[in-house]
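Moving on to chain A:
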Amino acid sequence: MSLLVDAVVLARKDIRVELRAGQAFGSAAALAGIALILIGLAVGPQPERLRSLAPAVVWIALLYAALAVAERLEQIDRSDEAFTGLWLVLTDRRSLFVGRVISLSVALFLLQLAIWVAATILLDLPVRPEYAGLVLVATFTSLAAASVIALVSAVVADADRRSLLVPVALLPLLVPTFIAGVQASTALLDGRSSDGLLWTGAAAVEAGLFIGVGLLAYESAARPD
Partner candidate 1 sequence: MTELPFVAASYLIVIGGLAAYITSIARREAVVRRTAQAIGRERHHDPGVVSRDNAATDDDEAAEADR
Partner candidate 2 sequence: MPMKARVSTFGLLAGTALAITTIVGLFVVPADAAQGDVQRIMYVHVPSAWLAYLAFLVTFVSSVLYLWRRELRFDRLAIAAAEIGLVLTGITIVTGAIWGKATWGKWWDWDPRLTTTAILFVVYAGYLLVRQSLGDRYRRARLAAVYGIVAFVNVPIVHFSVLWWRGLHQAPTVIRPGDPSIDHTLLFELLASLLSFTLVFIWALRRRTALEAGRDAADLTLGPGT
């Protein structure tokens, strides 16, 4: 039980820091906005084509935003030896992982919904009842992505050429979540609810797998020297 209690406390700490400073979410949202506009410009003013590409556009924007959020949260932890302090105090250090997954999931969930709203306006997407399913897609894909990001960020925290390494180490591992997210939202946008549900299920399985791996391996990854 103490694992979850500690994790929630840590997640609240992350979220409170973010609410006060607003740097991670703000810069990530700005990055996502730029990505949306750039991809729109690259495709050209062809409404049909843009609409069919919408899920891919949203997800590419989200991946870049996710990298920004991960980087910022890791910086907060590693500054002032804050992480070492937490490491020494906690009885079950897996709570560091769970806490980070919770705070990252919340950030990614909100980002995903914000990007969908922006994409709906910019790409002129028709709003359908199936859109509600995007909330479920966002929930599970955020959990899956957050667990991978939390674990890999810990692995590369002190690596050389960190800023280059994070995307190289992280993006390939996020591909399954990316595929599930794109396929689920494409299905929902096309009105194929059952396909959307299947892909959402795939995202849920991925989330379960990565959380499981994270619980087992995080302590080895994050231990300060």
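Behind the choice of candidates: all candidates are chains of the complex that A comes from, given by their letters.
Basically, contacts are C-beta pairs under 8 Å (C-beta built on N, C-alpha and C of every residue); 3 or more make two chains touch, one makes a residue touch a chain; residues count from 1.
Bear in mind the structure is a predicted one, so any value in this text is a computation, not a measurement.
Engineer: Among 1 or 2, which touches chain A when you look at the whole complex?
Structural biologist: 2
Engineer: Help me check something: in the complex, which residues belonging to chain A touch candidate 2?
Structural biologist: Touch list, chain A to candidate 2: 148, 151-152, 154-156, 158-162, 165, 168-169, 172-173, 175-176, 202, 209-210, 213, 216-217, 220-221, 223, 225.
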